[in-house]
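The complex is shown incomplete by one protein chain, all other protein chains being positioned as in the whole.
Coming up: chain A.
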Amino acid sequence: MLSAVEIEAFSLSLRVALLASASCLLPALVVAWVLSRTRLPGKSVLNVIAHAPLVLPPVVIGYLLLLTFGVRGPVGAWLNDTFGIRLVFSSTGAVLAAAVMAFPLMVRAIRLSLDAVDQGLEFAARSLGASPLDAFLTITLPLILPGILSGLIMAFAASLGEFGATITFASNVEGETRTLPLAIYTATQVPDGEAAALRLVVIAIILSLLALGLSEAAERWARRTVYGS
């Protein structure tokens, strides 16, 4: 039914999407917290930077990543010289591209749920003897769990479909960076590729719908366990 190449594209997509959404969780949590709870002077700048991938064309993001993390980019050269890590043409690069594109979605979801947490509850926890970190871990974090979950799943779904930044930055290397969308694109570029493209499209649709359903169920579950209603 599915060729080895197609199965590879499918499993690579899953791996990239999982790693991308997992790796932007902690930075997204920090940025969302800063945006929601602090009054730093540079906050609006941070807000713009965090949301840039949402409004800029993905190809632009891919190109900016190339400039920064490419072999001759400042960070890319350093990574290459110090650790021998090359991001371009590698699956790690595909993860980075997907993570950057999914980042604003995650920040938004977490920030919205942080804004919704009554800060009076955190103050109540402090008055009961909890340090700021203790209050965050025991009160704030559990209360934003539904937002974190929905952010994770949205980031996962967005990473599955990420195309422009990935192909620009990480390129289209079979088995390394050729995720589902790139494999579909490649299939449409070769003669007699329509059948393969169609099979991949069906897989992509099923995966996306599964992610959507899962996100709904997970959020409902989280809301019930956290708020009991």
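Heads up, the rule we're going with is that a contact is a pair of C-beta atoms (placed from the backbone, for glycine too) under 8 Å apart; a residue touches a chain by one contact, two chains touch by 3 or more; residues count from 1.
Basically, contacts and distances are computed from a predicted model.
The listed options are "Glutamine amidotransferase class-II", "Cytochrome c oxidase subunit 2", "Molybdate transport system ATP-binding protein" or "Carboxypeptidase-like protein", and the UniProt record of the chain not shown names that protein "Molybdate transport system ATP-binding protein". Between the chain not shown and the residues A:30, A:190 or A:226, the one that touches is A:226. From the options A:50, A:143, A:165 or A:184, the residue with contact to the unseen chain in the full assembly is A:143. Contact with the omitted chain, checked across A:7, A:45, A:77 or A:121, is made by A:121. Although one chain is not displayed, chain A still touches it through residues 118, 120-121, 123-132, 134-135, 138-139, 142-143, 225-229.
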